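Read the structure below first, then the notes.
What follows is chain A.
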Amino acid sequence: MIQIEKVNKWYGGYHALVDVTENVAKGEVVVVCGPSGSGKSTLIRTLNRLEPIQSGRIVIDGVDAHGARVKLNTFRSHIGFVFQQFNLFPHITVLENCTLAPTRLRGLKPAEARDEALTLLDRVGLASKARAYPGELSGGQQQRVAIARALAMRPPLMLFDEPTSALDPEMVGEVLLVMRDLARDGMTMVCVTHEMGFARDVADRVLFMDAGRVLERAVSSDFFARPEHPRLRQFLSDIRTPFPVAA
Partner candidate 1 sequence: MIELIDTYWLYFLVGQYPHGPLGGLALTLILAVLGLLFAFPLGLVFGIARVSPWRSVRWPVSALIQIVRGTPLLMVVFWAYFFLPSLTGQNTDQFWTMLVALVVFDAAYLAEIIRAGIQALGKGQTESARSLGFSYLVAMRLVILPQVVRNMLPSLVNQFVSTIKETSLGYIIGLTEVSFIATQINTQVLTRPAEVYLLLGLTYFILCFGLSRFAFWLERHLQQRTMAKAHA
Partner candidate 2 sequence: MTPIFDLNLLLTGTYHDWLLSGLITSLSLTGISLALALHLAIIIALVRLSPVKLLQWSGFAFVEAIRNVPLLAHMLFWYFGAPELLPTALREWLYARNVEATSAIIALTLYTAAYMSEDVRSGIRSIPGQQFEAARALGFSFVASMRLVVLPQALRVTIPPLISQTLNLWKDTSIATVIGVAELMYQAAKVESASFRSFEAFAFASACYLGMSLLITGAAAWYQGRFPVRAA
């Protein structure tokens, strides 16, 4: 479904993505992890062209994401993107957040959009908050609404850019639960995340990035049980033992 071919990106003189080549099949759940500054957020943002690329190709469902002729807005409406900072629209209600795009971009009638939105909100456990404003919700609740908002466009692909990094620890679980259910229902997902438990239990494959390169890619069980690249080994050990006990 996604073909990333020799993608390179520079921020001025800084080489942010170096010859990245990957494929994601339909129905796959891929997690991208790595230290901060490794380029993982940059990579996922190039997928829906929030960031431009200087060379290479990204083809999603047959469409060249960075092509000159592509209808960008239509392309983006077929991809669901969930941000680290949720980015709900604070001036309208939760329900309106979820019906705004479907009514105007998918051409749904307001009543249909409302019903679909309520179903989705129920699925993420927030139907009771439909009439509330985003400012009244906790971080975890806002992120779940953000997921429902993205799902309301019925996208075949969902992208998650560190969806739980801005949340207090006790709210991380509720969001990961929603993402796990989504994966079980067969959604194609690419997630940038630090949540290794999620990666191990839900992801099909895991990619490890550092300094703009994908250093290792493996089926999730192999990734954690038999890491090969030395940087990956270092990374995993840093995560497992954040406070090394003095010898």
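How were these candidates chosen? In short, all candidates are chains of the complex that A comes from, given by their letters.
Note that in this section a residue touches a chain if its C-beta (ideal position, glycine included) is under 8 Å from a C-beta of that chain, and two chains touch if they have at least 3 such contacts; residues count from 1.
Computed from a prediction, not measured in an experiment: that's the story for all the values here.
Chemist: So chain A is shown by itself and the numbered options are 1 or 2; which of them touches it within this complex?
Modeler: So the chain touching chain A in this assembly is 1.
Chemist: Under the definition above, what is the set of chain A residues touching candidate 1 in their complex?
Modeler: 48, 50, 73-79, 81, 83, 85, 87-91, 100-101, 104-105, 132-133, 135-136, 146, 149-150, 153
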